[in-house]
Structure formats: structure tokens, C-alpha cells
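Only a single protein chain was left out; the remaining protein chains are all shown in position.
Chain nomenclature is as follows: A, B and C, assigned in order of appearance, with residue numbering initiated at 1 for each chain independently.
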Amino acid sequence: MAQLFVDPAKVGRARDLAGRIADQVQARIDRHTTVSIERTALRLFGVAGTGSTGAPVANLVVDRLQQANVLGKGAVYWLGRALKDGGSDPVKAVERLLGQPGALSPLSMAEERALRDQMRREARAAAGELKRRVRERNAFKAGLQVGAFEGAPLRYVIVATGNIFDDIDQARAAAEQGADVVAVIRSTAQSLLDYVPQGATTEGFGGTFATQENFRLMREALDETSRRLGRYVHLTNYSSGLCMPEIAYMGAAERLDMLLNDAMYGILFRDINLWRTLCDQYFSRRICAYADITINTGEDNYITTADADEAAHTVVASQLINEAFAHRAGMKDERIGFGHSFEIDPDREDTLLRELALAMMVRELHPKSPVKYMPPTKHKNGDIFFAHVYDAMADLVAITTGQGIQLLGMMTEALHTPFLQDRHAALKSASYVYRAARHLGSDLTFKPEGIVARRQREVFDRALALLEETARDGMVAAIGRARFGDVARTETGGKGLSGVVQRADDYFNPFLEILEGRED
Amino acid sequence: MAQLFVDPAKVGRARDLAGRIADQVQARIDRHTTVSIERTALRLFGVAGTGSTGAPVANLVVDRLQQANVLGKGAVYWLGRALKDGGSDPVKAVERLLGQPGALSPLSMAEERALRDQMRREARAAAGELKRRVRERNAFKAGLQVGAFEGAPLRYVIVATGNIFDDIDQARAAAEQGADVVAVIRSTAQSLLDYVPQGATTEGFGGTFATQENFRLMREALDETSRRLGRYVHLTNYSSGLCMPEIAYMGAAERLDMLLNDAMYGILFRDINLWRTLCDQYFSRRICAYADITINTGEDNYITTADADEAAHTVVASQLINEAFAHRAGMKDERIGFGHSFEIDPDREDTLLRELALAMMVRELHPKSPVKYMPPTKHKNGDIFFAHVYDAMADLVAITTGQGIQLLGMMTEALHTPFLQDRHAALKSASYVYRAARHLGSDLTFKPEGIVARRQREVFDRALALLEETARDGMVAAIGRARFGDVARTETGGKGLSGVVQRADDYFNPFLEILEGRED
Amino acid sequence: MNLIRPYGDRRDDGLVQLAFTLPVPAGAKAKEAASQLVKKMGFKSVLVASMEPAGERFSVFVCYGRGDFALDFDRVEAPEVKHPKHGFDALNARIAERLGRPIVVVGACIGSDAHTTGIDAIFNMKGYAGDYGLERYPWFRAVNLGAQVEPAVLVAKAKELNADAILVSQIVTQRDIHKENVRALIEILKGEDLWGKAILVFGGPRIDHKQALDLGFDAGFGPGTRPSDVANYVYYRLCEKLGLPEE
Partner (left out) sequence: MNLIRPYGDRRDDGLVQLAFTLPVPAGAKAKEAASQLVKKMGFKSVLVASMEPAGERFSVFVCYGRGDFALDFDRVEAPEVKHPKHGFDALNARIAERLGRPIVVVGACIGSDAHTTGIDAIFNMKGYAGDYGLERYPWFRAVNLGAQVEPAVLVAKAKELNADAILVSQIVTQRDIHKENVRALIEILKGEDLWGKAILVFGGPRIDHKQALDLGFDAGFGPGTRPSDVANYVYYRLCEKLGLPEE
């Protein structure tokens, strides 16, 4: 299948370096929490719905605790204390609690223990319910066909009408035409909201809001469709942004199969504060690990801003870092979908060879992981006929190199979010190319001193050098130098820094305990 | 580049058999002439234009000679005798001659010799003039770029508006967008006319009439375009049909670069009499050899009627037979463009591998020849987006396996003769694929026991068996059994048999002498 | 009432993709011309998505436009060939029983059109897409004259065999040559006894039932037709013509 021409010792070295880079950062992650992590913990305890202003209750509670400067102890702790006194409205209860004189002083040792035990029990019950739903999904899936055929990439398409009901119509149609994965793209700039909107929504721009109700509606429709087709249709959404952990939680609750979830994407492409994203990605990935959600990393984005040929090594280096972070969040290789893409400028020569080189390398560096391959986007323009052929070459690389998931390119990429007919053409074309080249990858070998092999080695060497530098100077410094995605960010810049909170010594988060396997 | 997995001994055996098949037939060819061959010889002597009924003068003369049962001596002989008595209108002169008592009795030995010498001198002068024009074309071409880059297939496109002036507009536009070869498709059923129409024409169906004036106009336009672009744009047309030799002559006179010219196409696909086609192909190929015209054979057609997977071996066998015939007509390998095509049903599996197998085999069986690769046609329907991708896969096979000439597929193949915008899309796509996969063929190797290698051997074995059968029973019997293109024909069936005439012992054709290198 | 409209991004948004060539060199003026043309076609919010020079004197455009073209789907009428469909054996048995004689059909691809594969798909023994051709049916007498058959020759053969049905194929349709050909055929038929008697069937990749009716045929068959579709149709239509009671 895919061939790797890189010296295994170099691969080993690169993994070591990536591990070191992650470790340097992980220590700090483990000392902090964020408003979003805390909101997530509350949500597990059933804190749902919106207050009178339309703001989610979880936000109201956490904001109040932060104002009071007590969030470092963990929102669940305060929720427990507030609800102990009776009442069921968390906002009012917390308000009342904080209003009490001496409210912030600790309880007696016994009371503390009882409270925590009680909350742990509730957390276990809620997490167990989550797990049950995930198992149900897994069993449902096990009874169905998955993908076009053994070894075919999962055909991943996007719906993005802004209206969940149009999305459902289009997702169903896509599934009926062969889509294996449906991604509902989020409305422009949702990632910058520090709360998750509520309910079924019909007015997004360039995408549809990620809400728990939208997740539920879509998954329900796809369950029905999967059953009818006898083929499982996966659902995915985006967890990156200021609400990574919450969206991961909602995804888990609504049995999403995948989530876009990258350790650095928010920092680089949404100018979210570096520590905020690093803390949030950790917690959100713990949830993904718990709920058998496959994550998709976002290295493909690097080469939509930087030159794809020039920056190929940043993709490779970043994937190893993303992997190291994912491992630290308890994720298995089988659930890490490394993102990369066919963004090479079609005006250049031998681009198919250069792409094969990279696609094989990414594939083979992570042999157990379902690599996610993205289509050309940046060099497309309004010539839909050309774009369609350009996409077909990406399909060919995907099947030939055994990519696990392929986001199908749209011939109208440069024009609009996909129309029904665009998806139709993409699915028909990809299905044809997969069929036509089904065993091509196993029938051929590349010459060890050929263009493909040399390109692989060259890119890997540069990735290794970048990892050496990053390990030496630290990830923060590397990001400060715009080493990834051509974007420079600082530790103190970006949105959402104020939402990062140091954990108190007696920080309490029973959900995290469960996710980290520390509950007993 | 292309790999051949077939035992060289088998290849040797197959060539021997093909040679034997051709030899069996060639003996008979050498004893006959046809009305079209004779008309061609007359045309070399300047017999041009049409008579009062609109019929070409060459036809009037030859028909008259045939009526008089004297064509076996050669039309040029009679022309010489007729014009000896003065006058310049060949029809009137021949009429007068035949009207004379004793017209058919031979002249004195000396007079005979003088007449023949005189006609030979004139033939040499005319053929020399032809050669001069060809050399001029070759020199012109030598000063220009040829093809997209060294090793790229020549991008061959079709114009077929029915109107030579629209054709010219569209051919120019195609050349400006990268076309290397322009083929003017002939009007439906022209191949069944036993004369060549005259002048510039504007009313064809599904194509434009092949006339000498149309050839001239188009070549003139392409000369101008080639000069402007600095890239040589080849011109091609079709010589198959009832006027193979004449069209070859006109093509030579107007400096065409290529001609569709197949030893069996007319028999199988136009139901032209078997011997008529075999005789005509010989003479027409002698002209092509003389005028440096590359011929394109038509084996691609076999798999537009028969199943492409099933009948692949007939393509391979027929190409070897076509080669043997071409050699017997004095053609160099460098001028034989073997036709084959990507007609495999896209609904099947591993079609890209099966295609690669065949394309490499055809390529390597004829290493010095500019193999001509045809696109998918039969399995296309009105879904132009799909068809465009299907064509791109053919482009990929073409560049990867080093085909010499590629007829570019049109996304509207199932709908109409190509529009300007169809050609635009095809050229843009092919140019991209060539660029993207420029060195792919030399970077990879197929496994010797893989699907590709096995498919090659399987097809070759079946081709060999077919050649064994054909050599044993003769070509006439094989065609009678529908061994080629799924069509059965008999020796005495088909159109144009009456135009086949036994040569007299003193058959005279100075043009043939020159073409066969017998002139001195 | 069931109004339908083109559906691009959202239901009823009326979005349509167009592509065409204009005989002008690429440039701002050409782009504006393309946009104006698409507006003339009745589209709004026109986007000229791409303008590509197709040589020096032509430009190729891809456009998107939003059109307010709606149609009441409930009122769309598409004549369809409708009758029960029997398998090979069942149909033969039925003909034997109810007609007691083979059905005679003559077919050809007429005019200068040399494409035989379409008519062959319907007639030849081996058939098409796994479905036997008419020549295989014991209760059909099927005569395929092949391609490039003059209308008069087809009619003569049909007369000679006293054909129940005449099957005409046309593949080449450039500048409506197929219509010319079948009109010529119909003209000749009109002078014959066969007129009104023989079932007239028209087929080809750019033919549909409606168009065939308009041209004076009894039925039209388009891409993907199977021989058994034709066999069943001819049987039912013949019963109808012969006034045999419905089964």
C-alpha cells in the first residue's frame, strides 16, 4: 500500500521530540481549568437551558463563580454546595449561596467528603448514561456496512446551508448517494462565541450553528437513513473554538462519531488564546476518548495560508505534536484522524507525485490512525469543470494511498458552500475513482530513489528540524515565530485568556476524574 | 516508463504470425487495382475539378475506362494515350480515344516505351513537387515546439461542425488553448461515397466533408496559428472508406500530418468490400509513407461495439496485423500510430489497473511508434461532470504510460459533436494531468505478479491464440467469423467490390512505381 | 398545487448553473456581456463564476443565477408507455395463446446514420444489459436491416413481411437530421396500406416518448431501453390495435 522512505530512526527521534514538546506544555495544562471546562462539568450534571436573557445557564453559573473568584475550586463543587441547600434552579441557588456570609469558607471535613462523594456518584451515573449511549451507537454501527468497501476511504461531505432543516434534507440526499460521513459546518465565527447557542437553528452564515439540539436532529435523521440504507452514516461537527469541551460533551451526548479537534487550530486560525486552547483541547479530547469520538486534526489549514509545497513539513511536524497531545489526553491511535490536504498548486509540475509522497508518508507515520485527507481548496477558482478534475486527482491519491477518511472536494469550492448537485457530482466521481483504482496502491511500488521517495525524505528532514527547534525553544516560542500556518501568536494575546483559571489545590471536577480514569 | 510483462518469445511468435497473415493477403493485393487507386494516379497527373454533372473528372475518366473494360492496364496509360493526340480535357480525350476503332490494341513497342517513359517523367516531376511540399512542412515543423513538453502525448482534438469555416474558427481556438493535433471529422457517410467531393463545404452532418480545398484551407489556418504560437499544430483527417487512396493523396498534397488509415476498419465498420479495402489501404499507405504522413489505425473501434474487457485481445492482435500490412506498404514504425482506447466500463472494478495494463502493453509492443490513445466514449452518458472525470483518468493513463498521441475525451461525448467550451475543458484538464503526472510513469513499477501484470499476460495469450487461428485459417475466414469488432463480413459482400479490378500483365502505374521505389 | 423550483443551497432558492461561449475575447466587457445575457434569460443575482479565454477570440463562462422559474409539478404531464411487463417465457406464452402467430417486426437505423449498436441492442440474440433481443423470442419474427437504410427500403421490407411493427433507430441528431429522416419515413408510409396498421416505434439516446408521439409514432424509447420493454410494448399495443379484450 503506502510506502515510507524515511529512516525509522528519524521517525523515532521525531516522536520523542513531539512527546517532549507536549510534556513541557502538559504540566501547565494540568494546573489550569477554563470557563468552558467548568461549564462542561456542569452540563454533565444536567445544567442545561438558557436563562431569561437567552444566555445558557451553564454560562450564568460559571460567570458568577468567576466574578466571585472561586472558580478555581471547580464549578461542580459550588453547584454541589448550592444545591445542598435545596432548590433546583442552579443560577438562583449559586446566587443565594454566594450571597450568604461565609459562603466561601470550607465545610467541615466530613461535609466536604460527603459532598464530593455525592457529586462523584452523580457524575458516575451521568457518565455511565453517556457511555451507554455510545455503546448503543457502536452496536448499531457494528450491524451495518461501513464505507464503500473494505479499504475505501470514508466519503466525507459537508452540509452548510445555515438552516438545520435544509441541512437534514441535504445530508439525507448525500447519504443516499454514498456519503459515509456528514459534517455540518458551523456558522461563520461561532468559534468565537464563548457560549453554545441553544435549540434548533435556521439562520447561520456559511454554516449552521453547532447546538445540542441541531446535533440531535441530525443524528436522528442519519440513524433513520443508515437503517434504511444498511450503511452507517457518520456525523461530525467542529469542537474547536472557545467552547471546545462543551461541544465535545454535546457531541458525545448526541452520539457524534467525529469532531474536528486540533490542539493548535484555535490559536493559529481563530486567534484564541494559546493557553485557553491548550487547556480546552485536553479536556475535550478526554471526552472524545471516553465517547469513542474520532478526532480530526486541522493541519490541512496550514497549507491554505502558507504555500503547500513550502510548508509541507509543518503539517508533518504538527501532526506528531497533535498526536502527542492526544495520547496525553488518553486517546487511542485508532481515534486520531490526522488532517492533511491536497493543496498543491496545480500549475506546478509533478504535483501528483509530490502529493503521493506526502499522502503515503502521513498514512505510514500513523499506521493505526484513520488519516483524514482534505481536497484542494485554495487554488480553485470559479472554473467548476477544472475544479472537478482537480478533485478527482485527490480522490485518486486517497484511494491509492489508503487514506481513512476523505473530505470530498467540491467543484464549486471557490464559489459557495456546497449545493446538492455539487455533492452529487463529488460522490459519484469519488465512488468511481475508488472503484477504478481499488487495488492500484497494492499493485505498484515507487522507486527508492525516485521523485516520490526523495520528496518524502526531504519533507521529513525539514519536519524533524522544526521539531528539534520547537523542542529546544518550546512550543510557545515556535508559535511566536509563525512556524505553523504562517501565523504568529503570543501567550497573552488572543481571545478568551480571561477564561483560563488556575486550579485551586482542592480543585474538584468529578467528570475529569472519570475521564482521567481516576474515579476510584 | 511503460512495462511489458509478456514473454518476448511470445511477442516474436505473434509478429511472425501477423506477418504470415499479411503475406497471404498481400499476394492478392499486388495483383489488383481499384477505381480509387486509378483515380489517384490520374490526380497526380493533374486530373482535377468536376465535370458538368458535378462529378469529379477523375471519376468520369475511370468510370469510362471501366465500362470499356480496360482499366486493368492502368488509367495513366490510357490518359497518356488519349492526351498524346492533343487536347487537354481528359474526359473528352479519353472519350475520343475509346471511340476510335482499334483504340484498345497496343501501340508499337517503341511507342509504348516512349509513352511510358513520358508518363514516368511527368509522374516523377509531380511526385517530386509533392515531396518538396512535404519537406517544406517538415522544415517548418522542425523550427517549432512540438507538444506540451518532451514526452507528453500530443493533444488531439476534433472539430466537426460540418462547416469548414466554423471548423477553422474552432480549430484555431483549440490550438491557442493547447491542441497539438486537429482532426476534422468527416460528414456522416462520406466514407460510402465512391468519389471525393469538391471545394470548400459548409453543410455536413456530424462532420465536414473531406475535400482537398477544405484540407488546404484548414492547413493554411493552422500554419498561421503554428507560426504565431511557436508550436506546431498538426492536421489530420480520415482516409478510410471508398476513397482511401485519393484522400491520402490529397492529404499528402495539402501537407496533412496524419490520416486515420486502417487495413480493416472499412470492412468491419463501413461494410466496404474486403478486397476493395485491402487493395486501397495498400496504395494509400504507400502514399503516406512517401509523404511522411503518420497513420492512425482504428482498433479503438473494436471495443465500441464489443465489450472492452472481453475484446481487448482483438485490439492487440489486430494492431500486429495492421503493422504487418503497414510494413508491406513501406511504412516505418515511426509513422504508425496504433489506435486503442479507454473504453472499459466504469462500473467495474480496478478498471484503471486494467487500462494501465493494456496501455503499457500497446506502448511497449510498438516501442518506436506513436501510439494513439482514444478516450472513453461508449459508456458515457449525458452526465457531463462525470464524463469529465472519466476522461481525466484516460489522460492520466496516457501520460503515465507514454502514449504518443491522445485524442482528448469530451464531456459531452454522449450528446453532440464538441462545442468550443467542451474542447476548452478537455484541453485544460489534459494539460493539468500531464503536468501533474509528468514523471509518474518513470517513478513507479508494477509488481510482476500483480493485477496489471497478470492482466497483460492474459490478454496477450488470447491475442496470440487469435493470431494462430487467423494465420491457420486466413484473414478472410477470421473476419467471416466476426473475430474482429464483433462484425462478420464476407469476401464478396460489402460496398465497392465492383471497383476492384485485376491488373493486366502490362498494368501501368508510374505513381505506384515511385511509391514502391521501383521507378528506376 | 405543488410548486417546484431549482434548489441550490436552500429550498426554492432558484439557483441554476449555466455555461456557454461568447465570440469575444476575455475581458471586463466580455464578463459584463455574459452577466447581461444571463440576466436576459431571466436570472437575478447573477455571478459570473469564471471567464476563461478559449483562444484569442472566444471566452467560456460559468455562471450562476437565481431564477424565479416555478412549475406546478402536479400539472406536469409526461406521457409514459404503460402496460404490464412479462418475462421472456411468459410473454412468448401469451403471444402463442392470444395471437396464435408470431409478431412480425422490422427495424433499421435509417438515413446516413451508421450506428448499429442501438438497434442491435434491441434485436440481436444476445441482447442488451442481460436481456435477450427480439431475435431470440420464438414468438417474434424479428428482422433487423441494420444501419444506413433508406426509409423507402425499410418500408418496402415492412410491406413484404406485412410487419406488425416498424422499429426505427436514430443516433445522429446534429441539426435535427433525425427528424428529417423520420418525417421522410412517415411521408412514404402515408401512401401505404401499412399506415395506421403497423405500430411505429422510434428509439435512440436522444429520443423520448413524448417527442416520438409528436413526430407521429406510437411510442418512443430512450437511453437504457431493454429489448423486453419493446417486446412487451409491441405485444400490448398490437392487442389494442386488434381490439383484443384486456386480460
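Here is the rule we use: contacts are C-beta pairs under 8 Å (C-beta built on N, C-alpha and C of every residue); 3 or more make two chains touch, one makes a residue touch a chain.
Just so you know, these numbers come straight off a predicted model, no measurement behind them.
Novice: So which shown chains sit in contact with the chain we cannot see?
Specialist: Taken over the complete structure, the missing chain's partners among displayed chains are A, B, C.
Novice: From the listed residues A:Ala55, A:Val134, A:Leu192 or A:Ala504, report the one that touches the chain absent from this view.
Specialist: In the full complex, the listed residue that touches the missing chain is A:Leu192.
Novice: Using the document's definition of touch, tell me which of B:Thr34, B:Asn59 or B:Thr161 contacts the absent chain.
Specialist: Missing-chain contact among the listed residues: B:Thr161.
Novice: Just one of B:Lys10, B:Arg227 or B:His416 touches the chain that is missing; which is it?
Specialist: Touching the chain that is not displayed is residue B:His416.
Novice: Give the residue, chosen from A:Lys84, A:Lys141 or A:Arg270, that touches the chain omitted from the document.
Specialist: A:Arg270
Novice: For the chain that got dropped from the picture, name the residues of chain A it touches.
Specialist: 162, 169, 172-177, 188-189, 192, 205-206, 269-270, 304-305, 381-382, 414-417, 419-421, 423-425, 428
Novice: At which residues does chain C meet the chain that is not included here?
Specialist: Residues of chain C in contact with the hidden chain: 4-9, 11, 15-24, 27-29, 31-33, 36-37, 40-43, 45, 47, 58, 67, 69, 71, 73, 76-78, 80, 174, 176, 206, 208-210.
Novice: Can you list, in ascending order, the chain B residues touching the missing chain?
Specialist: 161-163, 166, 169, 381-385, 412, 414-417, 419-421
Rule of thumb we're sticking to: only the chains that are shown with their structure count from here on.
Novice: Could you give the separation in Å between the centres of chain B and chain C, each centre being the mean of its C-alpha atoms?
Specialist: 34
Novice: I'd like to verify one number: the distance from the centre of chain A to the centre of chain B, where each centre is the average of its C-alpha atoms, in whole angstrom.
Specialist: 60
Novice: In angstrom, rounded to a whole number, how far apart do the mean CA points of chain A and chain C lie?
Specialist: The separation of the two C-alpha centroids amounts to 51 Å.
Novice: Could you list which residues of chain B touch at least two other chains?
Specialist: Touching at least two other chains: 425, 428.
Novice: For chain C, give me the residues that contact two or more of the other chains.
Specialist: Residues 19, 52.
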